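Written below as structure tokens is the structure these notes are about.
Just one protein chain is left out here, and the rest sit where they should.
After this line comes chain A, so read on.
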């Protein structure tokens, strides 16, 4: 986490009584990059990251502070629902579970946000979401969408996401106010991880965590493979004899 000026001592004052440790990873004129060793207590580390975000945000010089807790960084969920009330509700439910949320009101806006719909983004005149013209890959850990929406249903959105190269492995969850078994099985068959009946509740949102964690471990796996390769390259060197006899590999 990068903190500025008086923010670091404030964060320290907060975390030390809880027996947590703030470890500076780097120092610069603009502030330090810190790692937080979460304290051994029953409070989830998300509690600390959100509290520290608050502390960082009230830094006196009002410099925008970036919070990236390396212990456990926040998951980003994209929520799609044409109903304003349901959007507000799902946003609150997700934020209560310490997820970062982007909420949009249609499938096409969702695709625009993800950079999957560059054509449509360039042609549209009213975009409430900053259009992703450069097809940049957005970091999204889960997409939760309403089924019944005008123009593009949640099912259509699911298909488009699963067909995309960048996001096909992102877990997708569908919500619906109607209990239609054929609809539910169709969505699950075509790649949706879960199907929630509305109104969505906290107990439903709790079901999201394993999907998010599974996604995260998949992300980390390629790195550990690289490390393994490096080690394998190093070890022959270590076993090379001191006489520097050239070895043919």
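Annotations for the structure displayed:
The criterion applied here is as follows: contacts are C-beta pairs under 8 Å (C-beta built on N, C-alpha and C of every residue); 3 or more make two chains touch, one makes a residue touch a chain; residues count from 1.
Here is the rule we use: contacts and distances are computed from a predicted model.
Not shown: a single chain whose UniProt protein name, out of "phenylalanine--tRNA ligase", "Histidine-containing phosphotransfer protein", "Golgin subfamily A member 7" or "1-deoxy-D-xylulose-5-phosphate synthase", is "Histidine-containing phosphotransfer protein". Per the touch definition above, the residue from A:84, A:180 or A:213 contacting the chain not shown is A:84.
Touching the chain that is not shown, out of A:109, A:183 or A:198: A:198 (per the contact rule at the top). In the full complex, the hidden chain is touched by chain A at residues 83-86, 88-89, 92-93, 96, 148, 177, 198-199, 201-202.
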